[in-house]
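Complex shown without one protein chain; remaining protein chains in place.
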Amino acid sequence: MCIPDKNIYKPYLATIESVVDETPDIRTLRLVFQDEAVRDSFTFRAGQFAEYSAFGFGESTFCIASAPTRSGYIECCFRAVGRVTEALRRLEVGETVGVRGPYGNSFPIEQFFGRNLVFVAGGIALPPLRTLIWQCLDWRDRFGDITIVYGARTESDLVYKHELAEWQGRGDVRLVKTVDPGGNGPNWDGQVGFVPTVLEQAAPSAENTIALVCGPPVMIKFTLPVLEKLGFADEAIYTTLENRMKCGLGKCGRCNVGNVYVCKDGPVFTAAQVKAMPQEF
Amino acid sequence: MAKTLSLDNLHRLVDALLQEGVRVVGPKRTGTLTVYAPLTRGEELELNELPRRSAKETFFPPCETILSFEKRDGRTTVSDPDLDRLPETVLIGVRPCDAAAPGILDAVFSWDYDDPFFLERRKRTTIIGIACTSSDDACFCTAVGLTPDARQGSDLFLVPVEGGGFAVEALDAKGSALKERHAALFTAGGNTVPLPLAEPKVEPLDLEKIRAWLDGNFEHPLWKEIADRCAGCGACAFLCPACHCFDIVDEGGEGSGCRRKHWDACGFGKFTMHASAHNPRDVQPQRYRNRIMHKFKYYRDKFGQTLCTGCGRCIRWCPVGIDIKAVLDEINKKS
Amino acid sequence: MTATATTTKHDFEPKLVAFVCTWCTYAGADLAGTSRMQYPSNVRVVKFPCTGRIDPVFILRAFQKGADGVLVSGCHPGDCHYMAGNFHARRRFAAFRQLLDFVGVDLKRLQFSWVSAAEGGKWVEVVTELTERVREMGPMREFIDLDASEHWSAELADAELKAAYHSL
Partner (left out) sequence: MTQGQQTESTPLVDPACYAAATAAIRAEAVRLLEAGEVTAVVGYRAGRRAGSAMPEVATTAEAAAQLIFTPGCQNNLALFLSKAKREALPKGKVAVVVKGCDLRALAGLIGESQLKRDEVHVIGVACPGVYGAGADLAKPLAAESLARKCRECKVHLPEGTDVVAGTLPPLPDLAPLEAEELARLEAMTPQERWAFWTEQFARCIRCLACRQVCPFCFCTQCLCDRNRPQAVDTSPRPAGNTAWHIVRAMHLAGRCAGCAECERVCPMDIPLNLLNRKMAQELFELYGFETTMQPQEQGALTSYRDGDDQSFIK
């Protein structure tokens, strides 16, 4: 949290420090708060999100994709699909964006200490887990085995390619990367197959293990049964939900799933919590 | 001890407040309709008609600017409204169904994060409620726990009495202060026999039973049955004293413009639609279900209150005649 | 395209937006430029494939964004690159003019014309005439004033409440 402004809808200003094109339409922005006091005091937990503005176009909701353990900047990662994301994509290094946040709950990382972790992500859904992955890697000795299963439609759809290489090179993480059949190029060194199938083959042990799943609804739908088969309890599976949001503050009334407000009660939920919700997301 | 206020003196009270520089908002006839509007003199007050739109807009206007931005020489600056300069306001002539709503909305607007736009206006506004002596068959305040003379939400309360004029009751410090400041206008004694209240003739509802039914019937043929006719407009939400959903948009241009917060409605298809075109509430019955759930279950679950005061506006103005009271009656019967 | 500014100084320089079709009027305007014809530099040209593509909402948007006059111009009837685009546009704009008139927009601020690729002189004439006419009329206030007005409890402006917004 940070210096509260009376106007809860007023964003902090941040400068785009660098831009990385992860894929042809997915971009990472590294942002540095313009106000030094904000820069020093802004903290967040892995899993929280923020509202990013492209002034003149509006605000859009993404998770904070950088790790809480790396201070001085935050990163967001988005696909240009709408009015705001396209406007954000047009901005260049040195230009200003607005940031409101951090909002929402977070991964209860303290509860993961001493346990094995399995990250399962698909496509653009790696960023919400990447923040946690880096935090865990920065605190490597507090966790047991770490497995990352990450897939995308094609090789070029994989985000954070450099980091994937880095993780692959580390001896203390098991990275299983995959692309959908047909998405692999001649030099592809990963698996070929859909994430749930690859996860099943990788067969991480459920013993003392937490699974963190993030991906498109269809991936989640097929991944949960696989995890169940591998012996994961619903309480040991974490995921994040995304809904259209405007305020991020539990007021504008559109992100609710039943009586659960994704912006305040989420975005992080256990599979048990998700199953208890009305299926309207 | 009971004080009374003649209608003339009520008008004088408005004039005196205006003289002091207080902003006075009350039911006012403009063209064919009566709405809550800033008054310029006491006689403009129109107490015989329930205003078309609810009083919520005094605190939560249809559209308000939350900040402005300007890009110049590569630098972006943002300025926001000076909420400390929001004027002191007296909201006068408010019927119980409208007076109760802002207090219900306090819960969501102060839930964890305080929305200063709503709450600063709340802080600066004194509500003068008035007991209701005229109703129609769309009214159902008594079915949702209010009455035609419910004091809930009012700081000062007027009860119309026989022979004209009102019996006056201060309900809190704000109300007392206002009464003290204008003590000369209030007379002791006088006729204090209240006029007959406009008790809506409706079947009672058991809100707890309804909540319980909603809890177990997210999927139910009823939703399609009722809401297939729903046209998907926002009339019900925009006229409702308790609907609080809003959208935030940037208007103007890239160089300079304003960020605005404006009313939105769960009946609109666009309301929950993702940029990817995926829509969690894809068809009208799902949206209508959310409206009922939000009012009678979710808000109760979260804040222990019902997001409905029975004013009947959504019934009167639904383009396709959806009658929320009939819907509730049906649910009440089922549970 | 070169649009040479007139030398006379005026107190009010109207902003004009011209929506033109690329095949005829744009080429005509280009001809005027390359022929070094003199005409007012007040006009901003936006080209479209065809007048049939010019949505009335563009005209509205231009006025809202501060245009003092709008010109819509395309191929002469029978010359449309797409056979009938301008015939459809003709009807659409005939209707739209009536609508604007009914809402209270002064139609003198809105000009339609057919300017072919060979009619550089006509382009100059049309633009000059509209510029001078709009200059006479003064700035288009209506839409700008609308944009500045708020909706407060059915009153266009509630001065006291606006106090809080003085800084915006």
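Letters A, B and C name the chains as they come in the text, with residue numbers starting at 1 for each one.
Keep in mind that, in the parts below, a contact is a pair of C-beta atoms (placed from the backbone, for glycine too) under 8 Å apart; a residue touches a chain by one contact, two chains touch by 3 or more.
The structure displayed is predicted, hence computed values, not measured ones.
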item: Omitted chain - touching chains that are shown; value: A, B, C
item: Which residue of B:His11, B:Lys209, B:Arg229 or B:His278 touches the chain not shown here; value: B:Arg229
item: Sole contact to the chain not displayed, among B:Leu39, B:Leu105 or B:Ala138; value: B:Ala138
item: Which of B:Phe69, B:Phe186 or B:Trp263 contacts the chain that the document leaves out; value: B:Trp263
item: Absent-chain interface as seen on subunit C, which is shown; value: 55-57, 60-61, 64, 77-78, 84, 87-88, 90-107, 111-114, 126, 142-143, 146-147, 149-151, 154, 156
item: Residues of subunit A (touch criterion as defined above) contacting the omitted chain; value: 82-83, 86
item: Missing-chain contacts mapped onto subunit B; value: 31-33, 52-53, 62-63, 137-138, 228-229, 231-235, 237-239, 247, 249, 251, 260, 262-263, 265, 268, 270, 283-284, 315, 317, 319-323, 325-326, 329
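Note that only the chains that are shown with their structure count from here on.
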item: Chain nearest the overall C-alpha centroid of the shown protein atoms; value: B
item: Gap in Å, rounded to a whole number, between the CA centres of subunit C and subunit A; value: 48
item: Distance between chain centroids, defined by C-alpha means - subunit B, subunit C (Å); value: 43
item: Contact footprint of subunit B on subunit A as seen in their complex; value: 6-11, 13, 53, 55-60, 81-82, 85, 87, 94-96, 98, 217, 242-244, 246-247, 249-259, 264, 278, 280-281
item: Subunit A-facing residues of subunit B, complex; value: 66-67, 69, 71, 74-76, 78, 80-81, 83, 108-109, 111-116, 218, 244-250, 252-255, 257, 259, 261, 264, 266, 271-276, 278, 280-281, 286, 290, 293-294, 297-298, 301-302
